[in-house]
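For this view, one protein chain was removed and the others were kept in their places.
Up next, chain A:
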Amino acid sequence: MKPSTLCRLTLVACVSLAPAAALKADPGSRLWATGGVTTIEGTAGGGLVPWALMSGYASDEEWGGTLTLSRAETDDFTLNVTGAALNWRNRIELSIARQTLDLDTLGAALGQDELSQDIFAAKVRLAGDVLYSDYGQWSLGLQHKHQREFDVPEAVGAEDDRGTDVYLAASKLFFAAVLDRNLLVNVSLRGTRANQGGLLGFGGDRNDSYEAMLETSAGILLNRSWVVGAEYRQKPDNLGFAREQDWWDVFVAWIPDRRLSVTAAWADLGDIAGLEDQRGLYVSLQGTF
């Protein structure tokens, strides 16, 4: 990532998050780090994998929300994400996100310099609490994704310009589990037809039906403001023109205060649209109100 990118992100984040912080005095009562961060799909989770945790820190008598800016830079692509989420009583999470994938290398050849989609998502906490229930916290989520320019995905064999992912997620924190540090474990099962998360459309010539994908992550809370961990996300492989790989990343999140979190990750996104080994740095800034 270029050094200027982080500066720019920080500036934009401060300018856009300040009004939200002013809107509400208190970001909520749930304990530090139990809101997770925001995924590239706008849902509370890690960077790539949705968790059962609800966005922000609202507890059962409260509401709240988050605003997030994220950016990933690989050899041939740059992904920018802007997202916002609302949490009502730690029960329902509603979120929107816009993803823009700059085709740094392919742009000239394709005559289009970006792929873009909007994601409207909802998550409901079905049962349990990540800290207080022996069986952990269980949530069910939907992500409705809508392509903004479908020409390129269509040309490479995608069937639809919109699609809805459904996932069931479980999260549990084990107190003092690793060297007396708290361990957070998440497992999600997603039903999806999305190609590269939807940026290359939905369904394809190789496969056009829903498939179940496993997504997992684990993080260790070094203390209440630092979390380190890793994520893995299984993906479909629907398009004949280029293979698609699973994603994984290792991350570190800094949560100096409930109002702010900064996440950095090293992500391996596999081959994308025939360009091999897309790996790079991911940075995400989140403000909570």
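Methods note: a residue touches a chain if its C-beta (ideal position, glycine included) is under 8 Å from a C-beta of that chain, and two chains touch if they have at least 3 such contacts; residues count from 1.
Here is the rule we go by: contacts and distances are computed from a predicted model.
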Given the options "Lactate utilization protein C", "Formate dehydrogenase iron-sulfur subunit", "Hemoglobin" or "Anti-sigma regulatory factor", which would UniProt use as the protein name of the unshown chain?
"Hemoglobin"
Tell me which residue among A:76, A:93 or A:129 touches the hidden chain in the full complex.
A:129
With the missing chain put back, one of A:59, A:78, A:112 or A:207 would touch it. Which one?
A:59
Name every residue on chain A in touch with the hidden partner chain.
29-31, 59-62, 90, 129, 131-132, 174-176, 179-182, 222-224
